[in-house]
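Shown below is the structure under consideration.
Here the complex is missing a single protein chain, while all its other protein chains stay put.
Let's look at chain A:
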Amino acid sequence: MSSTIELHTKGGGFLLGEVTADQVFTPEDFTDEHKMIAKTTEDFVVGKVVPETEKLENHQFDVSRRLLTQAGELGLLGADVPEKYGGIGLDKISSTLITEKFSRAGSFSLSQGAHVGIGSLPIVFFGNEEQKSKYLPDLATGTKIAAYALTEPSSGSDALGAKTTAVLNDAGTHYKLTGEKQWITNSAFADVFIVYAKIDGEHFSAFIVDREIEGVSTGPEEKKMGIKGSSTRTLILDNAHVPKENLLGEAGRGHIIAFNILNVGRYKLGVGCVGGSKRGIELSAKYANERKQFKVPIASFRGIQEKLATMASETYALESSIYRTGGLFEEQLGRLSETEQEDGGKVAGAIAEYAIECSLNKFYGSETLDYVVDEAVQIHGGYGFMAEYEVERAYRDSRINRIFEGTNEINRLLVPGTIMRKAMKGELPFLEEAKKLQSEIMSMMPEEPGSEPLEQEKMLLKNLKKVFLLVSGSAAQKYGKGLDQEQELLFNSADIVSDIYSMESAILRTEKAMNKNGAEKENMKIMLTQVFCQEAVNRIEAHAKESIIHMEEGDSLRTMLSILRKLTRHTPTDVIRIKRTIAEKVLKEERYVI
């Protein structure tokens, strides 16, 4: 395998080379400022937002607006807006921490997130000088609130199939927008909407639409399963007169904006899931210690302990992956010159390099959170089904994450799809590596890992990257362009990639901490990593096997399966034993602890 230094900074590059601990950003690398920003956010959310939960859930949107204004006063809405336009222009790790800490605010985190993310970023990235000066100062301080309108009743995942049209008037001064946008977060109180419409029914484009202009209205509040405290309505455009100057980016190039914004949206969604998962663990551990059955706290039952330990190890892998991705953004942005950094399009491009990682963060994040809140309800038993317990709301609120910002299915398809596209463009040496593997695989000798902590996991990781090449390379070879039709294989391939990214992120984070503090002090991180890796290996093995069985037959099937066995050979870890120790610590501290 090639192990060029740059490969690790290329989106998807981690699959094709070795990455070292000093090349990744980890939560242990937070600066004092990062920690202070996180604390301000947490204090604000716990002190000001959480007490208003009931009002928010009952659609008292004046409370949402007031809280957004207060958040704006603290600078919590301006992290991604450059100083030049009234924001604070912080690094991506700071804005990631703000998003993570906001997740505690339940559905209010959607109001904040939609405003600073998909609502404001299109202007930050793609607005011209006039548009930025006009809108960003108000958006960065919360004087005005933004919303994002892409989805339509008949176009969800197929976003480019939008039916909303824009027609330039005879005088050539205004576009007339007509159509319906559906499920628009913040729609009850947003002042500014980013709206996608097709000019003359053909050229997909983005517009900044002020609420106050004629022809703009919203439908009734939707009745939803969760995130009830966020406003969701239809945006109705009936010959809305939008000034020509409000066309965002170039006419007919709206898809560039949409796809770039989705990358950030997906990443931020994953970030929120880190915060939500930690809260789920905290609530579950507290409850398990309090609740007595058969005269003992249910925390003393090993079945409950197992749940808590698995929740913790999955959350650890997710947190490691998310902050690693955030670190990649920062590294990529750091390579831009100062003038380039002011060019939003360049910034968006730097982030788009990691479209694969963003998709992984999105689907793995939302599935981790869904798993954690499901077990949190289970640990609470009947009480978890009752609305006065926080986990009941967390459970309902979690479900949408697997659907919006591109369903998890769409995001899974994007992972192998983007890898193949990058390979074809010569950006990733995927095909070369797959070929190289074919020639070396027959003569491959099994390696014995050393006895230091995580050596086996590191050896396996290296081999699992080969499993990915083996399975995906064979699929590409066998189906060619027809691979699009083999969605089950593509899903399996995405799952393998996801587990590899999470495993590697957890291993490298733990290794980085061990290098600094020694293995003894980082025992909890080692255990969380060992558990996650063992379970990820099991999943990868199953996904690879199922794919091979579908693709091959006869001798070739037997050969491929034996290669798979060789590549996944290891001495299995006793996860039951380790999980008991993990759970002990989680229960003692009653929170996610590393």
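Note that contacts are C-beta pairs under 8 Å (C-beta built on N, C-alpha and C of every residue); 3 or more make two chains touch, one makes a residue touch a chain; residues count from 1.
The working rule: contacts and distances are computed from a predicted model.
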- Query: Can you tell which of "Sulfate/thiosulfate import ATP-binding protein CysA", "Electron transfer flavoprotein subunit beta", "Transketolase subunit A" or "ABC transporter permease" UniProt lists for the chain that's not drawn?
  - Reply: "Electron transfer flavoprotein subunit beta"
- Message: Of the residues A:78, A:142, A:327 or A:416, I need the one that contacts the missing chain.
- Response: A:78
- Message: Can you tell me which of A:6, A:32 or A:553 touches the chain that was removed from the display?
- Response: A:32
- Hidden-chain contact residue, picked from the options A:56, A:90 or A:533: A:90
- Message: Give me the chain A residues in contact with the hidden chain, please.
- Response: 32-33, 36-37, 39-40, 43-44, 47, 73-76, 78-79, 88, 90, 94, 589
